[in-house]
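Accompanying notes for the structure given below.
A single protein chain has been omitted from the complex, and every remaining protein chain is retained in its original position.
Moving on, here comes chain A:
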Amino acid sequence: MMKDLTNPPIDRIDGRMKVTGGAQYFADFDLPNTAYCVIVGSEIARGSIASLDTKKALGAPGVLGVFTHQNMPPIPGWDAPVGGEADGPAPKPKTEETYRILSSPKILFDGQPIAIVVADTFERATYAASLVKATYTKQPTRTDLHKHVSDGVAPKGAEGGNYLRGKADAYQTAPVTLEANYTIPVEVHNPMELHGILAHWTAANTLMIYAKTQGVNATQQAMAQAFKLDPKNIHVHTEFMGGGFGMGLRTWPQETAVVAIARKINRPLKLVVSRSQMFTLVGHRPYTVQTINMGADRDGKLIGIAHAATAETASYEDFTEATVNMTKFMYACPNVSTRYRLVRLDRSVPIWMRGPGEATGAFALESAMDEMAHKLNLDPIEFRLRNYTETDPEHNRPYSSKHLKEAYQRGAEAIGWKNRKNEPGSVREGDWLIGYGMSTGTFNAFRWEASARILLKADGSLTIQSAVTDIGPGTGTALTMIAHNVLGVPVDRIKVEYGDTSLPKAPTQGGSAIVSAVGSAVYDACTAIKTELAGLALRAGGPLAGQQADELTLADGVLSVEKEPKKKVAVSDLMQANNLTVLDKTKDSKGGPELGKYSMYSFSVHFVQVRVNPQTGVVRVTKAVSVADSGRIVSPKTAASQMIGGVAGGIGMALTEEAIIDHRFGRFVNNNLADYHVAVHADVPAIETIMIDKPDPIINPMGAKGMGEIALIGFAGAVANAVFNATGQRVRDLPITPDKVMQKLA
């Protein structure tokens, strides 16, 4: 454990690069002779290409090639390129269908690439792409989950099938019961940066890739498999990524195709997809329907919960997520059953989106908790406290740390929970009904394996190296704080090099796990340097000979004896005296077996105040307080930003975000940022963030747990609960748009 962690709120280390336009994202790299490509998408969702006319496109100015299933260059490792997820490029579960980009005339989803047009400029590629004409043989299209819920299959793997603790039907016998159905629509990550890739074969079997990926090592591995290359010959660079939110957790088929075509045309090739293609080519949060059955006694003790979720996936790949998991361990309930099913539709495959399935599940569970509290005439916080658990009821083991009671209390104070009336619809200000709502969020706290290299120079400067990509949370800033805390090097003397496969291997940025994983590696490598410095100082003839190692402190480049500060030596002098210009340590770090004795989760509580206009159905979030119980906060400033970002995402999830499919055609009708409404400035109020900031004694030396997911998980439920408190009406289908509110109020 890091005993002397100090965490002043330092500015983001890459701030200057970001405010001056100096930060280079993949599409900003300028390689001589770069060609541009544009993807032509299918206009049907199911069937096959009957004819494809590329002649006009080939004749258009500047066109270097038009690639279709008829002339796509071979990709030798086609059976492997779907890999690249956070936990490694494992083969996907087999379904009846397979999808290999531009490999056959078969169409499995709307927008599926049918041609990639390559030209010497972006404008020319775009124009030529408009000249590609296809005709199709259509087949009946299945895209509406509601119509096909009964086709659900239990997926393979940890998230598939059923879970049971106690009796599955115990809720039915409870004095107070609840049954409710909840719907989450398709939501789309829509990071501001468009997806794409810049691929350059620098030699016959040597590849340079500028990618939009959350993990350069994962992209390297996926391309190595696809092209049967030694990973050492593939260099992937993603120092800056313009947001991911999960869409960069895998290597997408079009990335592999661009790499193959770049090899064929023997030029660097850049793909930047259109915003509408962001809806079909890089995943989405799956449409999910859920049913919660809940039973409680009249004292507010839960007797049973049954949680069933059915989510869409593609016909060609099973995508699973942990939608029902929170229900298994969140409350002290003796009887819990969960059921998770997938329905394979004619849609492109989903991918984890911030908070992923846990956010979907938390909306249902925490809405149901609010509904039950109302039935019991209990304050929703009091109801949760009556079912609070200090140990994990799913695994019968302690939590590594849990300070959720304190989080409830501090959040309630900050939002002014005492102003909330338990009787819904009872507070009005002018034209507006006022309501308060809250919800809990939780997500696994992981300790993945990672490595990092630390270079401490005799001039007092320090460099941190790790392949990890910073997609926005402030990874580099957090790593700087950790190195600063261990070695006492001032933060302005610390440089972080990251986002490149030439650096020590790190996991994909996802799962709120990076500070824990890479931070631990930085901690371990810094500690090794500290130990070496102490050894040099303490050895016979050394400047601090005769002292004890555990009495030494290291701050501002000076090693001293804690209780006798006059006994000291400057690190630079110590290194020079030993003819050292640099101390260089690389450490692999992973948790020990003791981690398995605990359940490790981060927790959050979200509080909101909403105004609902009963004349228009408009809902406005007017106050938001988010409390994080995520262990020790390593970098307070960037951590607070993550939390406010979760609120903005949560407001979108709760009130506006919905990708709407016209099921006659299996196609989105609002696949752009004018019609798919993410939260904008006007939707987001001032936000208060509260950090419990108590170290987790188990998970890693910093005591830090993750917070990227918990910032969002539960927020939509808090809004739905506040809308109920304001109006007495319960909206169970997200987003809570004015039409739904008006329908309820009518």
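Rule of thumb we're sticking to: a residue touches a chain if its C-beta (ideal position, glycine included) is under 8 Å from a C-beta of that chain, and two chains touch if they have at least 3 such contacts; residues count from 1.
Here is the rule we go by: contacts and distances are computed from a predicted model.
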item	value
Among "Ferredoxin", "Energy-coupling factor transporter transmembrane protein EcfT", "Xylose transport system permease protein XylH" or "2Fe-2S iron-sulfur cluster binding domain-containing protein", the UniProt name of the subunit that does not appear here	"2Fe-2S iron-sulfur cluster binding domain-containing protein"
Contacting the left-out chain in the complete assembly, out of A:28, A:43 or A:151	A:28
Residue of A:557, A:645 or A:666 touching the missing chain in the full complex	A:645
Per the touch definition above, residue among A:65, A:473 or A:557 touching the missing chain	A:473
In chain A, positions touching the absent partner	11-12, 14-25, 27-28, 30, 55-56, 59-62, 121-124, 127, 189-194, 240-245, 272, 274-275, 471-474, 637-638, 640-642, 644-649, 672-674, 678-682, 684-687
